[in-house]
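Here the complex is missing a single protein chain, while all its other protein chains stay put.
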Amino acid sequence: MILFQSDYTEGACPEIMNRLLETNMEQTPGYSEDEHCMKAAKLIQEACKAPESKVHFLVGGTQTNMTVIGAALRPYQGVISAATGHIHVHETGAVESLGYKVLALPEKEGKLSSAQIDEVCTLHKNDDSFEHMVQPKMVYISQPTELGTLYTKQELEEIRNVCDKHDLYLFVDGARLGYGIAAKGNDVDLENLAALTDVFYIGGTKVGALFGEAVVIRHPALQKDFRYMIKQKGGMLAKGRLLGVQFETLFEDGLYHRVSEHAIRLADKLRDAFVEKGYSFLVENTTNQIFPIMEDSKLEELKENFGFCYQQRMDETHSAVRFCTSWATKEENVDALIAAL
Amino acid sequence: MILFQSDYTEGACPEIMNRLLETNMEQTPGYSEDEHCMKAAKLIQEACKAPESKVHFLVGGTQTNMTVIGAALRPYQGVISAATGHIHVHETGAVESLGYKVLALPEKEGKLSSAQIDEVCTLHKNDDSFEHMVQPKMVYISQPTELGTLYTKQELEEIRNVCDKHDLYLFVDGARLGYGIAAKGNDVDLENLAALTDVFYIGGTKVGALFGEAVVIRHPALQKDFRYMIKQKGGMLAKGRLLGVQFETLFEDGLYHRVSEHAIRLADKLRDAFVEKGYSFLVENTTNQIFPIMEDSKLEELKENFGFCYQQRMDETHSAVRFCTSWATKEENVDALIAAL
Amino acid sequence: MILFQSDYTEGACPEIMNRLLETNMEQTPGYSEDEHCMKAAKLIQEACKAPESKVHFLVGGTQTNMTVIGAALRPYQGVISAATGHIHVHETGAVESLGYKVLALPEKEGKLSSAQIDEVCTLHKNDDSFEHMVQPKMVYISQPTELGTLYTKQELEEIRNVCDKHDLYLFVDGARLGYGIAAKGNDVDLENLAALTDVFYIGGTKVGALFGEAVVIRHPALQKDFRYMIKQKGGMLAKGRLLGVQFETLFEDGLYHRVSEHAIRLADKLRDAFVEKGYSFLVENTTNQIFPIMEDSKLEELKENFGFCYQQRMDETHSAVRFCTSWATKEENVDALIAAL
Partner (left out) sequence: MILFQSDYTEGACPEIMNRLLETNMEQTPGYSEDEHCMKAAKLIQEACKAPESKVHFLVGGTQTNMTVIGAALRPYQGVISAATGHIHVHETGAVESLGYKVLALPEKEGKLSSAQIDEVCTLHKNDDSFEHMVQPKMVYISQPTELGTLYTKQELEEIRNVCDKHDLYLFVDGARLGYGIAAKGNDVDLENLAALTDVFYIGGTKVGALFGEAVVIRHPALQKDFRYMIKQKGGMLAKGRLLGVQFETLFEDGLYHRVSEHAIRLADKLRDAFVEKGYSFLVENTTNQIFPIMEDSKLEELKENFGFCYQQRMDETHSAVRFCTSWATKEENVDALIAAL
């Protein structure tokens, strides 16, 4: 059985495993106050050209989303998200569990537009009963989105402008950020993200690490006391250096981008094969997730040898499914899948 | 200026004011453990033909909704509501502030169907990642709805069946319940509600009282320890007897229904006048809220002498607005409005 | 049976009942945006000589405490309170239900000292693991305290200084404030409280009103968006004018202080009687709560005709109990109790 169902089916890049082994018996202070974390933070600040930002390391995405959102909102404020946003759909209500409403808006291929955000905020301010409604205070988007699509630099700039107009924080979930940066046609890099957002994160779990998300905080109000928040939300790893070592390895010589490019090359190969066989897609994209629409009978057949995700029913005999590549995907497995199509 | 903008523009029925005056210097224990509360609870149990139910008195609707929902849900569970539901739109995220997600569904004239609820629950159970999503556990509907429409007895029975199928609590918000019961064509009475729901409440604030909502709890799991919840959520009135005295007065000889009928008679008179003048409505209903669609120029003119609520824009020159009658509405004021139409 | 068990056994002053009756059929906007609330707020600003403060009206004490504390704290911050503080002991964990820790300190006759607060904050800042502990951010005290004692003006000034030193908010619970102001030996008035605190409230429920607490907010950070908080926490009364009318009546010609003085005169009379009969007290105070230590046999005897609160066991044959007077206490009832001693 060959799994294409997610980008977290394997462990970590050999480089990371080796570094963990090398540093295993070092004695360090706990809770990310060690030299590996400090060095990794510095490397990320440099990669983002954002020396005044603060960089923190957390274990996983849901934890990161709830910690960041909890650090930003007052009890009566909410976070705007696409209806397909991970925080709205796939975190068992973690944001609500902290007391905050997710203000879900209809999306187009997983993306929000600046016009939608502007309209929601304007309606709120003009409503006579505005104090009876949750006040929008943050925008949460993902790059790439849940559907593997990407915001362009211009779209992000427009969203930034609307956020400034309405005094909103802009937060970008980068759980798969590496794959977005490496994708064809993408024009948004780490430096852009650091410049345009108040806070974003660089996903490690799905991009080469065993686990770990690096949060880059630019807005001073969000920087303040952030470690209290990490601890309270259960994200303060005793052996924080495990996160430091991993991100140090990923960012000291471009490994993060190299492994992302590998995944994208294989995704493109697989995508081209789907196109060639005449399949259409639930959504067109250029990142590591591919959403072909296929006959149910064909899916039954593929299921015997390949793992993939069921996405949604399209008609009585067709469904959309998801195939993912990752840093760990072997070319021979992609070839086997292509052969089976 | 004559106000039709809500059903809480005046104080309380004279009968209630007199009773509060008569009992003013009685000495009673606090926190609703007095004889007025006990008698009022008994009268309501009788009116509902539900002697095993527990009746509690709270001050207002938002407080009641959050206390009931908080008593029912585990942290990872959510409450299904129409997208127009009061808890989703007009309570500043009170339900989320307790940690629970509102699972908003599209509505039709303010109402949910049993089929929608069934579908959501079935999808949840069949999803591979069901544990990554909020588990539906309660259905919240309003009778009448925010748009003044009513569930029929059959619709409620169907919803009850779906709730039983999926192990959901059914909770009915009756902030305007009296006006629903008195409305033409309604076939749902207190006894039906007590029989079909796990918990519902009888609104006093909008139906003759100064304030107060009487919660009728049928399900034993929701009855248990409910007073702890009331206290924690800030709803335990020191002079609880104020609630007892009011509901005692409303229910000892049918006052609750008499004042509701008054409001409905005047609403019908006003509604007929709108029809006669050729106006159409945002939604057709028979309760105390009327939603005519009017020319903006006409609204400007009316605004000089009448208060009403802006509801939504319909086209460039027309808007839907809301006029409410209540227990306190004077026939001469309705006549004045009709004359001005 | 004559009740001395609390200061909320009756309704409201006749002046308030009359005013509610007079204004009963006025039509006003809801949610405390009416003229009565505006006038009452202005009267209170004047009484406090604090024209820049914001005044809001809530229904009860627990609700007020949770709304104010929720408006002040970030998720990782806590509120310092005496171990006997109402928020720590008697609100079913309402503060914790919002997500905040109550940092309880040992008290002396119900009071905290500035030195204790200073020590807690200094220890926090100097601890290597400070981010693993809740950050103190607010001080909550009551005037009078749960034990009927009073902070002197000098003590409040010292606490204010410590709050400034450590960047803490100072919040005073004035549920029984009128009785404190009227007490012998008290040197703290409304003006002092407005000047020395960031937020405090003037209790109506126990001092002449049917219900209601007037929150006076001086600190701009707490003023911002406070109405959102009131709505979310269930404290936004639909007929907010009920609160406005009551506080208007209490503050337009000194009624609040007159009814407080009545209660204190009778408390002093009763206290003197206890002294004369040779009883000692759990705590010495001059407000409307009296805590004599009495033989259990005597208490059994009194119980037949008088209601009072059991406080605590002192030894095998003696207990401390509580007798309260209020705006509503009749002199003949106090005389009857004195005769029975």
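Each chain carries a letter (A, B and C) given by its place in the written order, and its residues are counted from 1.
Note that in this section a residue touches a chain if its C-beta (ideal position, glycine included) is under 8 Å from a C-beta of that chain, and two chains touch if they have at least 3 such contacts.
Quick caveat, the model's predicted, so the values are computed rather than measured.
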item: Contact partner of the left-out chain, one of C:M25, C:M38, C:V89 or C:I338; value: C:V89
item: Which residue of A:P29, A:P220 or A:G254 touches the chain not shown here; value: A:P29
item: Contacting the left-out chain in the complete assembly, out of B:H90, B:H132 or B:H219; value: B:H132
item: Missing-chain contacts mapped onto chain C; value: 75-76, 78, 89-93, 96-102, 128-129, 131-134, 310
item: Chain B residues that touch the omitted chain in the full complex; value: 70-71, 74-76, 98-99, 131-132, 135, 225, 227-229, 231-232, 236
item: Touching residues on chain A - with respect to the absent chain; value: 1-3, 5-6, 8-12, 14, 17, 20-21, 23-30, 59-63, 66-67, 91-94, 97-98, 205-206, 210-211, 228, 231-239, 242, 307, 328
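Assume only the chains that are shown with their structure count from here on.
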item: Distance from chain B to chain A - Cα centre to Cα centre, in angstrom; value: 42
item: Chain centre separation (chain B, chain C; CA means) in Å; value: 33
item: Of all residues in chain B, the ones touching two or more other chains; value: 91-93, 97-98
